[in-house]
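What you see is the complex with one protein chain gone and the rest in place.
The letters A and B name the chains in turn, as written, and every chain counts its residues from 1.
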Amino acid sequence: MDKINQICSKVFPLGYKISIHGDLVSGTANTSLGDVALIGTVNQAAVGVDLAFELAGKVLDIVQHSPELPIIILVDTQGQQLSRRDELLGNAGYLSHLSKCFELARDRGHRIISIIYNEAVSGGYLALGMIADQSFALSDAQIRVMALPAMSRITQIPLERLQELCKSSSIFGPGVENYVALGALENIDDAHLASLVESAISNKSTIDNRAKLGHERGGRNMAHTIIESIIKAC
Amino acid sequence: MESLSYEFGPWNILRERKNMTPIIVGVVGSGNLEILLEDAELHGKSRFFVETSVSGFANTWQAVLRDFSEQQKFSNTLITINDGGATPAVVQLRLLQAAQQWKAQYED
Partner (left out) sequence: MRIENTVGIRESTARQRVLAILDADTFQEYLPPSERVFSPHLKSLGMPVSFDDGVIIGEGAIGGQNIYIAAQEPGFMGGAVGEVHGAKLTGLLERAALRKPAAVVLLFDTGGVRLHEANAGLIAISEIQRAMFNARKAGVPLIVVSAGANGVYGGIGIISRCCDYIVITEEGRLSVSGPEVIESQKGVEEFDARDRALVWRTMGGKHRYLINEAQTFVKDQIQDIRNALMQYFNKPIPINLDTVMAEHQHLGERLRKYGKAEDALDIWRDLGIANPVDIPSLDFDAFMTIANQVRENG
C-alpha cells in the first residue's frame, strides 16, 4: 500500500484519491490538463479470472460514465494467476476481455498510459502494462518474463552463459533498461515522471510505435523492418 | 554450432529450366533438419552449406553429401541445411524428399 501512495504522490502532485479493494486500486487524480482515471493493481497481484473481471468492470465504468477521460494504469503484478481454477474457468477469455475493454476505451478517445511502479511479469504485464499507448516505469521496477535461473533450467543453457549474453543483449534478461531498449517503455526518468506523464496524456497518436523505437534504440534490429516490408509488399 | 561447406562436381548435365522455385523440406527440431534447394551460378557444381547444432561429424556429412551429389548430379544447385542433430538416415531421407520436389519442377 505504501508503494501505491508513493507513486501516486510522485506522479500526481496536484492531488489524487484512491481506494483499494483486495489487489485492485482505482480512483482519480488531478493534473494540470484536468482529471484522469486511475486503475491498477497492488501487492504484486496475480491476475486471474476474478481480478481481470473486476478490472474490466472498472474500465467499462470509465467508458460509460467519463467520456474521453485519460486512464492511467498503475501496474504491480507477479504475472497471471497460476492455478487450476483460473485455467478451468478460461483465464485467456478474462485477460483478453480486459484488453478489449482498454482497446474499446482507446477507440472512444481515452488516452491509455501505464506506469510500472513495482513488478511487471509476463502475462500480467501483457494485459495491464503493454496495452497502453505509452508506458513508463520507475528505475527500480522489476520487469521480466522469467528469472534467469528458471530460464536456465528450462532452456538447458548454463546460467553463466545467459548472464554473459545479458551484458550485450536486451533480448531475454530481466530489467527495466532492456524493455526501454526494445521499445516497450519510455526512457527512465524518475525525477521528471510527473511532467512526462502529463506530456503523454496530451499526445494524440494511437499508432503502435514500439517496433520503430526498438529499431532506433538498437534493441530490436529486425522487427520494424520485417513489419514494414510485409505491409508494403506488392 | 558448427558450420560446414562442401562443393561437388561439376556435373555436365545442365538443366534446361533456369528459374527454379526454391524448395524447402523438413523442420529444424531435435533429431530433424530443414533443407533449402536453390538455383545458383556455380559453374555446374553442387554447393552445400550446413549449420548444425551437433559438432564433430564433418566426415559423416561429407560422405552423405558426396553420395547424394554423385547420385543426383544437380548442377548449379545451392543446398543449405539447418540441422538440429538428425541422424545420417534422416538426413538422407530429407535429401531424397528435397531431390524429388526439385526434379518435379523440370522433369515431365
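The definition used in the following text is that contacts are C-beta pairs under 8 Å (C-beta built on N, C-alpha and C of every residue); 3 or more make two chains touch, one makes a residue touch a chain.
Everything numeric here is computed off the predicted structure, so don't read it as measured data.
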{"item": "Residue of A:Ser19, A:Ser205 or A:Asn221 touching the missing chain in the full complex", "value": "A:Asn221"}
{"item": "Of B:Gln62, B:Asn82 or B:Gln105, the one touching the omitted chain in the full complex", "value": "B:Asn82"}
{"item": "From A:Gly15, A:Gly34, A:Gly90 or A:Gly109, residue that would touch the chain that is not displayed", "value": "A:Gly90"}
{"item": "Where the missing chain touches chain B, by residue", "value": "1, 22, 24, 27-29, 32, 34, 36, 38, 51-53, 80, 82-84"}
{"item": "For chain A, the residues touching the chain missing from this view", "value": "49-50, 53, 56-57, 60, 63-64, 80, 82-97, 99-101, 103-104, 107-108, 122-123, 125-127, 130-131, 144-146, 151, 154-155, 157, 161, 165, 169-173, 178-179, 182-184, 208, 210-211, 214, 220-224, 226-231, 233"}
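By definition in this document, only the chains that are shown with their structure count from here on.
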{"item": "Chain A and chain B, separation of their C-alpha mean positions in angstrom", "value": "47"}
